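Only a portion of the chains appears, each positioned as in the full assembly.
Per-chain numbering from 1; labels A, B, C and D assigned in written order.
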Amino acid sequence: MPWHVYLSGEIHSDWRLRIANAILDEDLDVELSAPVTNHANSDGGGVAILGEQPSDYWRDHVGAGLNAIRTRTLIEQSDVVVVRFGDEYKQWNAAFDAGYAAALGKPLITLHPEQHDHALKEVDRAALAVAREPEQIVDVLRYVLNGKLPKRR
Amino acid sequence: MPWHVYLSGEIHSDWRLRIANAILDEDLDVELSAPVTNHANSDGGGVAILGEQPSDYWRDHVGAGLNAIRTRTLIEQSDVVVVRFGDEYKQWNAAFDAGYAAALGKPLITLHPEQHDHALKEVDRAALAVAREPEQIVDVLRYVLNGKLPKRR
Amino acid sequence: MPWHVYLSGEIHSDWRLRIANAILDEDLDVELSAPVTNHANSDGGGVAILGEQPSDYWRDHVGAGLNAIRTRTLIEQSDVVVVRFGDEYKQWNAAFDAGYAAALGKPLITLHPEQHDHALKEVDRAALAVAREPEQIVDVLRYVLNGKLPKRR
Amino acid sequence: MPWHVYLSGEIHSDWRLRIANAILDEDLDVELSAPVTNHANSDGGGVAILGEQPSDYWRDHVGAGLNAIRTRTLIEQSDVVVVRFGDEYKQWNAAFDAGYAAALGKPLITLHPEQHDHALKEVDRAALAVAREPEQIVDVLRYVLNGKLPKRR
């Protein structure tokens, strides 16, 4: 039975790809999932499917509804939730996902640079691991699945 | 892992078929389920299986019991619940299913013409998407599974 | 510890008042709650509090959001949920409440005239009692609290 | 039975006080709770109580542990959760609380200026009301408790 790992958060860097490639290379028994990472589609899906809306607020509202169908379903189905905070943007939906996963009792791993440590202290406290690089996420998954430590880098 | 989508509500139009055909055409990873849509069987199943009853009220009661075995089990197993309100009938069981799904935390999508908007406002408020045409349900499922927007119509 | 009983559904007749008066008269250990029963306020509360909206649909949406805060909280807190279906209107929110309560495992009592029996069969099947008159609701509450039967009428 | 309302988020403006005073003035049956709003105590409580730590990261970690005891307990006990996003700071713990409350099924109200609308769209989509001013929170509570609309301002 593969482990389902949901990768929440930042969509403007290649962190998911680096994790996915490593998992493929090592043939780890992990299935990854994620939010819609095409920014234009993620913002515009609601209007494109459900029709034009009379204001930006309601455009965002119908778009966020569709994203919630995907996000909540995948978080519920996941065994582990990884949340990435990048250098930019407010990223409140990433923190929201972290809270949502924590309340469901899902093991939580955060991934962010040290500069965010103080601002993320409550989120990190709810996590079972705090990583700095995507490769550490792979290290954690390899360890929790197979008990193996990474070769010294 | 396919998504399980339960299609609740109206049984007198071809909306389920239109969704099913589109899902088949596009090979979306979705498994559909539904209540018993043969109206005569749905009304008469209880008496046909469990025996004649002394009044219409109890005939309906044993029939509704069998339908509940199917309905509740499939709603519990589903990832997404779609509820269709058509032009006619009271359709209270559709609204009941919507409330049942909402309380279980299942993502809910409603499908109905605009004329019902005011009467359905509480149900729609609990939904993550409100669609007008069956094809929009397929658009939503394509988007939440694959992140793709519909081609412009 | 009083029993909390939520009275959902029809807001255009005096059925809640008849129940409330009887409970007061008999000093039953019951606390009643209900949705906002002032129709104008119930429809207009969202806009009055959160501001004007660009369409009827979104006016209803913000109004229904406020009503959901009240409704869901009171249903969660209740020991028994009574749902009244009157002669008129679609009353889909009443059926929605019934489904919501059923999924939470709340004991459900429906109250409606016989003419709705067939259309409500799925809702009634989920109920533990089906009553025709508000006075029967009081009879049920007196019985489940104190074990006493009504005096013959 | 009073309603328990948890006020999460921004601690550098007087929004909680404005809500508390209005609730007191109107004698609404509401009990408010909040995180520790003394910033120095909130950051320094862990070290002051559990002892000095070898790095800022672990100082924050023990402090966040104490805050989580308070925060999670109060959110679990609350009937409604209000989350305020102010003009400054990352405020990821506010978004975390919103996700936590949403996953527990608590009715959620957000309070923030329009400038954050797009960044907060996923959080707002999970809310049942989005307010701009603290007084609107009081208006919402008055309405959901008593069904009364605010006097025209």
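We adopt the following convention: contacts are C-beta pairs under 8 Å (C-beta built on N, C-alpha and C of every residue); 3 or more make two chains touch, one makes a residue touch a chain.
All of these numbers come straight from a predicted model, not from anything done at the bench.
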Copy count for the complete homomeric assembly [4 present here]: 8
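Here, only the chains that are shown with their structure count from here on.
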Cα superposition angle of subunit A on its copy subunit B, in degrees to the nearest 5: 90
Centre-of-Cα separation between subunit D and subunit A, whole angstrom: 24
Approximate Å spacing (C-alpha centroids) for the pair subunit B, subunit D: 37
Sites on subunit B at which at least two other chains make contact: 105, 125, 128
Contact set on subunit B toward subunit A in their complex: 1, 3, 79-80, 105, 107, 109, 127-132, 136, 139-140, 143-145, 147-150
Residues of subunit B touching subunit C in the complex: 56-57, 60-61, 63-65, 67-68, 71, 85, 89-104, 114, 116-126
Parts of subunit A lying in touch with subunit C, wherever the complex brings them together: 54-55, 58
